[in-house]
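Chains shown are a subset, placed as in the full complex.
The chains carry the letters A and B, assigned in the order they are written, with residues numbered from 1 in each.
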Amino acid sequence: MNLESKIEAILLFKNEPVSLATLSNLLGTPRKDLQLAIFNLQRQYENRGIVIVSDEENLCLGTNTELSKLIETIQKEELQRELGRAGLETLSIVLYKGPVSRREIDFIRGVNSGFILRNLLIRGLVERAESRVGERSFSYKPTLELLRHLGIQKREDLPEFGIALQKIESFIQNPLDDANE
Amino acid sequence: MVVSGYAVKTSVFEGPLDLLLDLIEKRKLFVNDISLSAVTEDFIKFVEEHEEFPIGQSAEFIVVASTLMLIKSRSLLPNLTLTEEETASIDDLEHRLKLYQKTKELSIKLRELFGKNIIFEKSANRKEVVVFSPDSKTDIENISSAIMRVLETLPKKEFLPKTIIKKIISLEEMIEKLAERISKGVKMKFSDVYRKEDKISVIVGFLAMLELVKRGALRVSQDVKHGEIKMETDKIGTPNYV
């Protein structure tokens, strides 16, 4: 793979501005070669939906400004979309059990909740909690705005809080007495 | 002796098809009714020695064992007539096994691919702008019914499906019926020779008997040209498997 392809892949993966210094380090390539490759890349991406945004030191992928209307629409649409069954279920788990790790949520629901959690995050309904000791993945908890929006002051005010929490916890601790397999 | 050594390595099997395939492949055979017939004793012996299967699984093992016995009976007694249902279950087993064999083959290829050269996607963006935006259903009532749904769908213990229970019962019936049909054919009484209380020994004994019937028939047809076809009962003692 040529240098241009490598840079392009790193930019996509990182999803944030990357410095020339970092690239040079990762690829073992002198800055001068990088600069040339970036120049080439920028020409390749001329008049395309994706552009390479750069200053003297940093670069990242971005969308063409000609499409900013379209992107705004998407952004709005994302925030206005109905949460749906899966969204509400995930949100309810975070409310009743939070702080709760991504793994626990997945385990309780029996499906992967990655995209749903991300959506709840950018909609300000849940937020990352301080990781609990020994946990590798993030934990999630409801935001204060959400509690306020629901008209409750604390989680304990949720309907049937005690029973629901207890059921969830006992499932996490002892998922199946005799799983079939 | 009728039944040669049960050379089944006690590895962990993913169910009856896995075991069956392993037995066939160990003998370097193709999947067909001949190879299925050949591994029947090994299969049943294995089931006998591993009665600690979870109930759901042992039911599956017994269903397969019953079909194997049908195949064995058919191969040893060509003029034994099987019902349409019996023939169908034989074809199905053969077909399933071929599919399973293919699946295993593909899964080995998948193992070689999985995680080796990952196509990575964008990492999560840590600086996304957060705008508080609940939807029209973000209220206590909907949250409460959502958590109830979550609790309801937590996995529960699964019970043995009724259809399988039915099949276990019909296995025992089938053994008896088959034994009867064959006993008539060879003018001997199966029930005289074997203890009925131990199901597995009945099955194994039954198969051994079939094997003897076959051998006997072969010898008779070679030795006595116009003579009566008759079993020599003193050859049908209880074989010592156990």
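Note that in this section contacts are C-beta pairs under 8 Å (C-beta built on N, C-alpha and C of every residue); 3 or more make two chains touch, one makes a residue touch a chain.
The shown structure was predicted, so the numbers you read here are calculated from the model rather than taken from an experiment.
The assembly described by this file has a subunit formula of A x2, B x1.
Methods note: only the chains that are shown with their structure count from here on.
Chain A and chain B have Cα centroids separated by 46 Å.
Note for the complex: chain B touches chain A at residues 54, 56, 120-140, 142-144, 146-151, 153-158.
Against chain B, the residues of chain A that register as touching in their complex are 12-16, 79-83, 85, 87-89, 91-93, 95-96, 108-110, 118, 121-125, 143, 145-146, 149-152, 158-160, 164, 167-168, 171, 175-178, 180-181.
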